[in-house]
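Quick one: the structure is below, questions incoming.
With one protein chain held back, the other chains of the complex are shown just where they sit.
When the chains are written out, they are named A and B in that same order, and each has its own residue count from 1.
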Amino acid sequence: MFSDYSMSELGAIFAMQGFAGLILFSVFVLMALGLAIIFGQMGVINMAHGEFMILGAYMTYLVSNVFAAYLPGLFGMYFFVAMILAFIASGALGLFVEWSLIRHLYKRPLDTLLATWGLSLILQQLYRSVFGAREVGVSIPDWMMGSMPVTDMIEVPINGIFVMVLAVGISLAVYVMMFRSNWGKQVRAINQNRVMAGAVGINTEWTDRLTFGIGCGVAGVAGSAFTMIGSTGPTAGQLYIVDTFLVVVFGGAGSILGTIASAFSISQAQSIMEFFLSGSMAKVLTLLVVVGILMIRPQGLFALKLRK
Amino acid sequence: MGLHERYLLKVEGLTVSFDGFKAVNDLSFYVEPNECRVIIGPNGAGKTTVLDLICGRTKATDGSVKFKNQELLQMREDQIVHAGVGRKFQTPSVYEDLSVFENLEISYPKGYGVFGALAFRRDDTVQARIEEIAETIFLEDLLTEKAAYLSHGQKQWLEIGMLLIQDPELLMLDEPVAGMSVAERKKTAELLNRIIKDRSVIVIEHDMGFVEDIATRVNVLHQGKMLSEGSMAHVKADPKVIEVYLGH
Partner (left out) sequence: MTFSKNSLFTRQELIGFIVLAAIIFLLLPAVLDNFRLNLFGKYLTYAFVAVGLALCWGAGGILSLGQGVFFGLGGYCMAMFLKLEASTPENTSIQSTPGIPDFMDWNQLTELPFWWVPFHSLTIALIAVVIVPVTFALIIGVAMFRRRVGGVYFAIITQAFAAILTILIIGQQGFTGGVNGITDLRTLKGWDIRTDEAKEVLYFVNAFLLFGVLLIAQFVRKSKLGRILIAMRDQEDRVRFSGYDVASFKIFIFCLGAAFAGIGGAMFTLQVGFMSPTLVGIVPSIEMVIFCAVGGRLSILGAVYGALLVNWAKTSFSESFPELWLFGLGGLFIAVVMLFPNGLAGIWTEQIMPRITKLWAARAGAVAPIPATSTEEEGAI
């Protein structure tokens, strides 16, 4: 199948697909980070994760409209305001959901899964009632439009680069929070031994709530970033949930580095295959390979061997 | 050849490491038929891990465990049970949603396969055997009770009963009297004394009075290694043991 292309064309194809893969990678990383915190550290399955992202996307949509109507002069900057508001909105909803639902179900992970699925249905309908069933897009600020030529055959879109930069930034922030902050230390302590963590004076209840809230907030930021490369609809969150869970599980739950590595391999595999196969077959093959590997190595790519 | 048949269980060079940490390190010991072996040692000495390795719950890194000259390390947990090794866990693990009768019935050594279990019938032999065991473990009046409603001690007895019904040649008990009241403890000692008669037993226990009562030989474990082995009197007098227990 390569014979139809010259070497330099092939190189360009791989570079372009590789770059498309990098954007997909950034999207996966953004989606999966929040989940890696919630699922990896707390063991909670949040099926409404996608809807928390969409909330962030809708927040961005609202903010862009407000800026366009009242602050057109500052329109170039609206995205940064939107991102912060997206974090706050999704995070606050996360805190509320933890308080009202999740905390009652810590010992019943499968039930959490069902309850959060119910939550996702409610949120979807809520979005549909408020924002309408049609997808909405935001106007991208001028400075993010267009693309940057790298060579005469390879061009990269600026909004793609922006999303990548954002993914790197947020990954670093999460890493710092997990491994450098006091909160991160407490979360990891609770993950390892809940009773003991409580005994040494960590407020486990509040730490759980905060962790869930931060995980949801990160999802909101991810949703906000999405608006730069695609439009938002009420059910868009559901489309991503399986991929996101697979990314986290494949990476080895609990390992931030694993999540990033797995997001990278899955996205690259998918986007390179997409060029040679139809999009759906590429997706099917990618998912099958991931599931196949998980069957051979259920603990994922990165996991500790522990004494049980 | 004669030497080989002397032992029911031969543990040689048993080692397991978790990410470089050797929880059990080059451990060897031999258990004779009808012997009651007690393993003692401070917390974290690797006592429970040794039992886990023998019954297949944890996979060993190195070494050999031979039971009646069969290598157990290559066998699956259920195959090890079928070979004749029974294991009681530290915390009572009974099926809380099932009745005492049903708990014992599940352990009844018949109908192990999927279709065997479908075809399994409660005949008079089964019922008689379950009632007999229930009497041994002081639960004959509670057969229809849900296991969830039993006291801690009664759950421990039930689990012991679930092992007895299988009549294993080697029984491994992990702290069978921990968390029991004085009265329950006495009854358990009586129960154990009765059941260890016609089989080999490996017991992990902290209660020294109890150990002295039942032990044929004692292994003292420390940091995954054998510190001392012999009769109770022998290990009590061993300066290394005294150092570990009373030193620091």
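In this section, a residue touches a chain if its C-beta (ideal position, glycine included) is under 8 Å from a C-beta of that chain, and two chains touch if they have at least 3 such contacts.
Quick caveat, the model's predicted, so the values are computed rather than measured.
Participant: Can you list the shown chains that the absent chain is in touch with?
Facilitator: A, B
Participant: One chain is left out of this view; which of B:10, B:37, B:87 or B:199 touches it in the full complex?
Facilitator: Of the listed residues, the one touching the omitted chain is B:87.
Participant: Looking at A:228, A:249, A:263 or A:301, which residue reaches the missing chain?
Facilitator: Spelled out, the listed residue whose C-beta touches the missing chain is A:249.
Participant: Which of these, B:66, B:146 or B:187, touches the one chain of the complex that we don't see?
Facilitator: Among B:66, B:146 or B:187, only B:146 touches the chain that is not shown.
Participant: If the hidden chain were put back, which residues of chain B would touch it?
Facilitator: So the residues of chain B touching the unseen chain are 55, 57, 76-78, 81-82, 86-87, 89, 93-99, 101-103, 105-107, 109, 111-114, 117-122, 127, 143-144, 146, 159, 162, 166.
Participant: With the missing chain put back, which residues of chain A would touch it? List them for me.
Facilitator: 43, 45, 101, 104-105, 108-115, 117-122, 124-125, 128-129, 238, 241-242, 245-246, 249, 278-281, 283-284, 287-288, 290-291, 294-296, 298
Criterion: only the chains that are shown with their structure count from here on.
Participant: Could you put a whole-Å number on the gap between the CA centroids of chain A and chain B?
Facilitator: 48
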